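What follows is subunit A.
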Amino acid sequence: MRHEVRFSGFGGQGIILSAVILGRAAVIYDTKFAVQTQVYGPEARGGASMSAVIIDDEPILYPKVTNPDIFVIMSQEGFEKYGANAPESAVMVLDSSLVQSRPKCTCYEIPATQEAKQTLGRDIVANIVMLGALVATTHIVTEMALEKAILDSVPKGTEALNTKAMKKGIELAAAGSKKA
Partner candidate 1 sequence: MTKTEFWQGNTACAEGALAAGCTFFGGYPITPSTEVAEHMAVKLPKKKGVFVQMEDEIASMAAIIGASWTGARVMTATSGPGFSLMMENIGFAAMTETPCVIVNIQRGGPSTGQPTMAAQGDMLQCRFGSHGDYSVIALCPASVQEMYELTARAFNLADQYRVPVFLMADEIIGHMRERITIPEKIDHLSRRELAAGKLPFQADTDLIPGFATFGKGHGVHVTGLTHDERGYPCTTNPGVHAALVQRLVNKIENARNAIADYDVINPDARQVVIAYGAPVRTVQQVLHDRKGTDIGFLRLRTVWPFPEDALKKFNNARMFFIPELNMGQIAREIERHVKVPVISLPKLGGDLHTPAELIKDLEAHK
Partner candidate 2 sequence: MTFEDWFRVDRLPHIYCAGCGNGTVINCTLAAVDEMGWNKKETVFVSGIGCSSRAPGYIMTDSLHTTHGRALAFATGVKLANPALNIVVFTGDGDLAAIGGNHFIHACRRNIDITVVCMNNQIYGMTGGQGSPTTPIGCLSTTTPYGSAEPAFDLCELAIAAGANYVARWTSYHVKEFERAVKAGLETPGFSFIEALVQCPTYFGRRNKFKEVTDQVEYLKTHAILRAKRDRLIEKGERIPDDMFIIGELARRNRPAMGVKL
């Protein structure tokens, strides 16, 4: 089954890294196939950043996202540019502390940035909170695969913080407010 996941937020939030971690979890630890792509602009920080991951049990032929069915949105501008047209059949996980709008599709509101700042003390791990919530709500990869891929990808010395962030995301999703 082919799933197309689109991540968007502002530059500096770790949107690209989130997509790379998800793809890595699928390929290395769930032995699935994945392709990760991204939109490159000239700016290194700010703006609307977008990255996509396709995950499939079979080899992925066409590598570009055509009909994303899962959205992870972490900024209002990202919502407007890459999330507003999500079809009703899609699932969206959004950072309710930063995104004002709500989509027509199934939506999980995760206050990731707020929780990262207040409970975990570092807003930089908001993207990892979102990944935890994404996996808890969609099961697109296993939790174990996600955790291992996170640990492969984050800077040394931040492993405990990032594991905590992932768990926080899973917890928020379980408690979460789902809106159909």
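Just so it is clear, a contact is a pair of C-beta atoms (placed from the backbone, for glycine too) under 8 Å apart; a residue touches a chain by one contact, two chains touch by 3 or more; residues count from 1.
On the choice of candidates, all candidates are chains of the complex that A comes from, given by their letters.
On a predicted model such as this, the values are computed, not experimentally measured, just so you know.
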Touching partner of subunit A in this complex, from 1 or 2: number 1
Residues of subunit A defined as touching candidate 1 within the complex | 20, 23-24, 27-28, 31, 33-38, 40-42, 60-64, 66
